[in-house]
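Removed: one protein chain of the complex. Kept in place: all other protein chains.
For clarity, chains are labelled A and B in written order, and residue numbers in each chain start from 1.
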Amino acid sequence: MNNSALSKWFVSREGVYYLLLALLLVVILPLVLDPFRLNMVGKYLTYAFVALGLVMCWGKAGILSLGQGVFFGLGGYCMAMFLKLEASSPENTAIQSTPGIPDFMDWNQLTELPWFWEPFHSFSFTLLAVIGVPVLLAFIIGFAMFTRRVGGVYFAIITQAIAAILTILIIGQQGFTGGINGITDLQTLNGWDIRTDEARTTLYFICVGMLFLCLFVARLVQNRKLGRILMAMNAQENRVRFSGYDVAAFKIFVFCLAAAFAGVGGAMFTLLVGFMSPSFIGIVASIEMVIFCALGGRLSILGAVYGALIVNAAKSGFSESFPELWPFAMGALFIGVVLAFPDGLAGLYRSYVMPLEDRLFRRDKDKGAPVAGTAASKPAAANENDDEPVIDNYSPEKS
Amino acid sequence: MKMNKQSTTGGTTGRWGLGRFKLLAASLVLAATANAAAPPTEEVNTTGLAVTDDTVTVGILHSITGTMAISEIGSVQAEKLAISQINEAGGVLGRQVEYVQEDGASDWPTFAEKARKLLRQDNVAAIFGAWTSASRKAVLPVIEQYNGMLYYPTFYEGLEQSPNVVYTGQEATQQILASLNWAAEEKGAKTFYLLGSDYIWPRTSNKIARKHIEDMRGLKVVGEEYYPLGHTQFNSVINKIKLRKPDVIFASVVGGSNVAFYKQMKAAGFDFTEEDPLLLTISVTEDEIRGIGGENVEGIYASMKYFQSLDNPNNEEFVAAFKEAYGDDMVIGDVTQAAYLGPWLWKAAVEKAGSFDIDKIREEFAGIEFNKAPEGYVRIHENHHLWSKTRIGQAQSDGQYKVVYETEELMEPDPFPEGYQ
């Protein structure tokens, strides 16, 4: 098998994986689950956005951010501010001493809307801010850190500190932010009641749609030269630098990309769950997001989705039946993934399932079986130009 | 069943609750001896709640894992105790009460999620639960959307009055106003230092306290300060207290910070028994003292509606039953008692309405009385809060409070206090 034939293999196979995921999320789960459970899956999927960002910036480029919750939260808060303003129309808040401002502001003796809330009356501004605010912060952090060649562990600790700062700030400034309660009681989106089952189901599909959009963007980045430079940077930063590439710029880019994904996830979270609070920003939440990515396989774009789904579903399941055991399981998961399966589920899949598949596919192909053939050929056509395997050979033994 | 339909209509049962609790006991005996007395299910449950001919299912929703578990466990125990006592006494409308317990895991979306599960999948007739304000705020839209009824046990900041919640704890004014009056009148306090953890309940409480101190009594607040939750270094604020020399430190520090705060106060040379300054807290119940250590808080005053040491027959029975159920080393704090009231008030309302339907119960809340409350007589106000007394206790070294003052009248709940906003 020559090289181009091999890459065709991967491409077609990759297409099948995307189709299977789409099938699962768009057809199977909505059919099997009632609206309540489906909404929960939707909530899990919002974390997949963050995990996806982490695959790009940690898995590919080697930048571990322990503050992804910050971007998730900022996206979520932007959306929540818009929804809260809509819910706080002067008619709805007539009993307040200052009608027309969010209830928690009234409780904190604010008599007018703070200036930074004003633009959130506009839906288009909000949509912009959901991505723009996280990206701006990521850019500032990234610019300050990466141009000074801060990375690795230092970067992780500083992002963690930023998560701590933002949490304390939001809790402390409760007149402006709703404090520890967060922004609650969100009702409508441009007049559309988001609390009904129908709305939640619709939002679920929007969430899936957005997720696939982000998956597509991530895949695009991965399969271009850009993706290879990121991987190269991860392995041998100096060689990339000496080859004439601006390493800092690439790092800033991928960090901003991850922030943008997280922001979108946060906004979807707010819509699906109906509120936003500082508990999703903090250190614990942010580190948990890393494990979604690590479990799925830190290099695997699709793994991020499965990782987020599996960890969260397990968390719900465990906490319903054995609440005391959940922290043990979670801890063991962290340790196990790092020690035994650094490539996560994607790595396991590659070493155990793929060989099986190979045998199956070959046999099928020999027989010319139509099932595998059609499923594989369609995406293959769409991805003709791509020549990068999904999963590169990743060596954890890097310096 | 059809035969009974005529004899025990909703109308008859509805009159049981009109202020006469002894009648209720009689009806319970009736219910226990013959299930035939129970009104038929289709009549008492027209909205598809989890009510059968023999059982009714309610939900318990608290954190039993995570950081809040330590605080909420007492409430869970109290609610289960009340339910089992209700069952022993014959249940509600002749039906045994069963419960589904869910874990909010100290995580607000989980609370919302589990509340939705309880209402949608389990169709519970009532939810006893939520503890922190944040968890209540998270649950509230869900409860309102699916028209459930939440019985919320914690003393809280007020500013809320949902038709779908019964607040069995105190709102802020019920805890604060009388205790400040007491400090000013009995102890001659002129200056106050307000100190709290940084979240909505202490901030709102202190806002009300400041208005009352300055505007209503013409006294002086010499400091107001907040520390992040979980903060453990209080030396700076202790210095400020030494500098400003307030007569009263009004503290609403919560959680682990409490331990550090009282230990450091003591180490800095404050002896609370000397009452110079006097320390008045609205956040340290007997439960918290277990963590802080009695020797560290000896002499502080707490303003609550219930103390374990209350001397009345109801409370004696309650404390004995609680210890029998959960062990002799148990302590019972204010919130635990309030949680205990939840199932009983629900039972009273259901029996007064003669129906489990939420809408019918809601009509009946105003004026429901409960004589058997460990804190003494309570009554539901039309704003869904309880009329209750404010009591001041002084902490003893054994971790119990000695009651030194109680209001003569029941304090009216006023979640949106005029002049304090």
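Going forward, a contact is a pair of C-beta atoms (placed from the backbone, for glycine too) under 8 Å apart; a residue touches a chain by one contact, two chains touch by 3 or more.
FYI, contacts and distances are computed from a predicted model.
For the omitted chain of this complex, the UniProt record lists the protein as "Urea ABC transporter permease subunit UrtB", which is one of "Histidine kinase", "Urea ABC transporter permease subunit UrtB", "NADH-quinone oxidoreductase subunit N" or "Putative ABC transport system ATP-binding protein".
When you scan A:I95, A:I157, A:L213 or A:L360 for touch with the missing chain, the hit is A:I157.
Among A:L19, A:L110 or A:I168, only A:I168 touches the chain that is left out of the view.
Considering the full assembly, A:I335 is the residue among A:V27, A:L213 or A:I335 that touches the omitted chain. Checked against the full complex, the candidates B:N147, B:Q264, B:S309 or B:Q396 give a single residue touching the omitted chain, namely B:Q264.
In the full complex, subunit B contacts the hidden chain through residues 67, 69-70, 73, 198, 225-228, 230-233, 235-240, 242-243, 256, 258-260, 263-264, 266-269, 290-293, 295-296. Within subunit A, the residues in touch with the undisplayed chain are 58, 64, 66, 141, 144-145, 148-154, 156-158, 160-162, 164-165, 168-169, 171-172, 283-284, 287, 290-291, 294, 324, 327-328, 330-339, 342, 396-399.
By our rule, only the chains that are shown with their structure count from here on.
Our note on geometry: subunit A versus subunit B, Cα centroid distance of 39 Å, whole angstroms. Residue ranges of subunit A in contact with subunit B, taken from their complex: 36, 40, 43, 95, 97, 103-104, 106-109, 168, 171-172, 174, 179-182, 184-187, 195, 273-275, 277, 279, 316, 319-320, 323-324, 326-327.
Within the complex formed with subunit A, the residues of subunit B that make contact are 64-65, 102-103, 105, 107-110, 112-113, 116-117, 120-121, 133-134, 137-138, 140-141, 145, 157, 159, 198-200, 203-204, 207, 226, 228-229, 416, 421.
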